[in-house]
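Just below is one structure, and these are the notes that go with it.
The chains shown are only part of the set, and none of them has been moved.
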Amino acid sequence: GGDAGARLELTAALPDRVAGGTEIRIGDPAIQAVVRASGLDKELADAGVEVRWANISGGPQSIQAFRADKLDCSAVADIPSLFAAWTGTSTKIVFQSVVVDPVNHPIYQLGVAPGVTVASLADLRGKKIAYSAGQAQGALVLRVLQKAGLTRDDVTLVELTSTGDSYVTALGSKAVDVAPIGAANVKIYKAKYPGGGAILTGIRDDASTLYCLTSSVQDAEKAAALKVYVGVRAKALLWQNANPDGYAKAYLQETQGLSEADAKDVVATEGAKGIPATWDNALTRLQQTADLLAEQQNRDKLDVTTLVDRRFEPVEAEAAGADVVTGDAA
Amino acid sequence: MTILETRPRVARPDVRVVRRRLGPGHRIPYAFWIGPILLLAVWSAGSATGLISPAILTAPWDVVVAFGEQWTDHDLLGNILSSLHRAALGLGFGIAAGGVLAVVSGLSRLGESLIDGPIQIKRSVPTLALIPLFIAWFGIGQEMKIVTIALISLVPIYIHTHNGLRGIDGRYAELAETIGIGRGEFVRHIVLPGALPGFLLGMRFAVTSSLLGLVVVEQYNATAGIGHMITLAEQYGQTDVIVVGLVIYGVFGYCADSAVRLVGRKVLAWRRTLED
Amino acid sequence: MATDPGGLITRPAVRVRDLHRRFSANGGVLNGLDLDIAPGEFVALIGRSGTGKSTLLRALAGLDRDIAGHGEIEVPEAVSVVFQDSRLLPWKRILDNVVLGLREPDAAQRGRTALDEVGLAGRERSWPFQLSGGEQQRASLARSLVREPQLLLADEPFGALDALTRIRMHKLLRKLCEAHQPAVLLVTHDVDEAIALADRVIVLDAGVVRADVPVDPAGRSRTELRTFLLEELGVEKENR
């Protein structure tokens, strides 16, 4: 897409100057809203970066857009970059963020159907668990089983794609005993289906990345623009931590159509975001996930260091300045 | 079998032979409303008695509340308008293309052998799975959405018009051949009016298909639209908003369908069928 | 059955009083028509094209529920109609068209016989579109004749037939009428046909019965009757 700039080796330093009118195509709806609300869009404009926003997020959609070369970067969790690699689309992660208190602010909890008792992960033995092989929820289930010391044969995995609220419905109608549901949906689930419950997984599922087409990172002009964007994105996340109400209003209410109360709930469950000082921990976790999936789903071994572009690591940390998180939280 | 019926409507006696009617008889006035009202009644009754749990299907009154909320707080009108705009554009292109292709393939065996197969295959294949292709060709913007909807609504128009055209009584083609009429006039005077009942049936499907197509295309990079609204609501488990979307679909679909049928009754005034 | 127990007064098989029918835009087609047909009587109906002969037949057949007008009609239970268009069901083979709705076990055999009588033996399995115009008309005639109605309404059943075939059909119709004694109302354009077949000829004009003359071999000669009827139809001398 667009007139390609000069080729930039992946080892070369990121250029500092953005050629005027460089356009990057980004699918990052939450940050889009935050950037607008926080005034950070001015910073982008001042740097000469033109962002063409796409309301695209999630694995399948972003991979489709990448393949058609209609998108440069998209915000996703950790799984999509693995699948992109396995299916032959070369991407690089240019941004990593975490949740400051990940275990108490998980993305997913394990929903438990009404009338089923699951108090701990060990109780999963013999249960019917919703499983969707290609989605983050699927990977989570595998990791949960691994942590519980169970194998796939100890439970019944029910192949079920998570679209919309299909897992909530499946739980409510007792089609499955256990299913990973979004933490934000737990309250709705419990209200809808009295007797339904949910337990924490105790597993970190807070990986959050911005991944880009390798060819876009190799485009000198786009790389320069992305460097700016990564910095702005870090600031945007910090702004979001500092202005939960502004974030709730700009994104959850105005673009996602939630009511004010629901939006507040979502912000509360999401928890504060952290910019890690280094990506080391994140990459370790990513490698674990890659290994688990490779083993469980008969895929090639993958070296996740080939999936990241660590030149952006310091850019991100610098932008966060003193607010970077370190240690176990990172 | 025959009974005598006295109709004392007027002072003058009117005793007719009344044969048992085998056709459907007269249209019931306001029958248009019966179906939807019935549905609404069942839904209300089910919700009120608790037979339909609100988790499965939000109660009508709650849907009204949600509707109001969406209207005032979330620009429901804007969503509706941008969906309608997309659907109408796609439908327009689909109708034009489908109609032209149907006439070409209907009137020429060569055209048919080239056009018909690909269209049949296209329609056998899930649209959702073709989206990646369309994205590659038309991008992720409005263009892709309109092309997709056009291709969705092209199919019923094409098939019904083609079928209707091929179903025209061969004697009318003979007539046309003997009066020295050209191809163009043949199409205008015989093919198009003769295929019109088929085309109109196709329209009924095309209209609903174009609306349903929104659900698919508005998952991709849309910032407004009913399909987008439903997709979002699904993500956040907002059953009531989903049902608002479904009701809007139902209302639009039903009205559009009824409108096409009404138009059909008007323009097919030359027919004397069981419908009358 | 249609005769009163004492046998003194014959109740007519068909009784029409003050019949009015009009199609919205036009004026009236039938304007106060009265008509009686006795059981077993054979009445021929002649009249100009567009005077309302078919409209009258449809009224007698009970097929004009939705047409404006009023009046009184009485007809027997078992009516059979030969329509002006032959109205064969295109999706049924000829024999199936003929025996349509017959429940008797020997229906097929009777249908075959009827087809034979109208000269269509061997065409039982043809589709309607495979028949010539006259053959279709005969198949439609066979369909009516196989039914033995109390009232036969025939709308130009011989219009598309050549002279010889027409004469054969006349004979057939007469034979059947003698056997089952239905009341018959036959629309025809052929004055000679009307005289040859009917007991009585009725001329329809301007929506009423303009003339109603018995075909009485003892009375005025057939040639006189012919001249009279043609006069009533408005045909000038040199063309008769």
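In order of appearance the chains are A, B and C, and numbering begins at 1 in each one.
The definition used in the following text is that contacts are C-beta pairs under 8 Å (C-beta built on N, C-alpha and C of every residue); 3 or more make two chains touch, one makes a residue touch a chain.
These figures come from a predicted structure and were not determined experimentally.
You only see one copy of each chain, but the structure file as a whole lists A x1, B x2, C x2.
Keep this in mind: only the chains that are shown with their structure count from here on.
With centres defined as mean CA coordinates, chain B is found 40 Å away from chain A. Separating the centre of chain A from that of chain C, both taken as means of CA atoms, is a distance of 85 Å. Averaging C-alpha coordinates per chain places the centre of chain B 47 Å away from that of chain C. Among the residues of chain B, none is in touch with two or more other chains. For chain A, residues touching at least two other chains: there are none.
Within the complex formed with chain B, the chain A residues making contact are 27, 54-56, 61, 64-65, 67-71, 163-165, 168, 172, 182, 184-185, 188-189, 192-193, 253, 255-259, 262, 266. Chain C meets chain B in the complex at residues 18, 20, 59-66, 69-75, 77, 79.
Looking at the complex, you find that chain B touches chain C at residues 1-2, 4, 10, 12-19, 21, 26.
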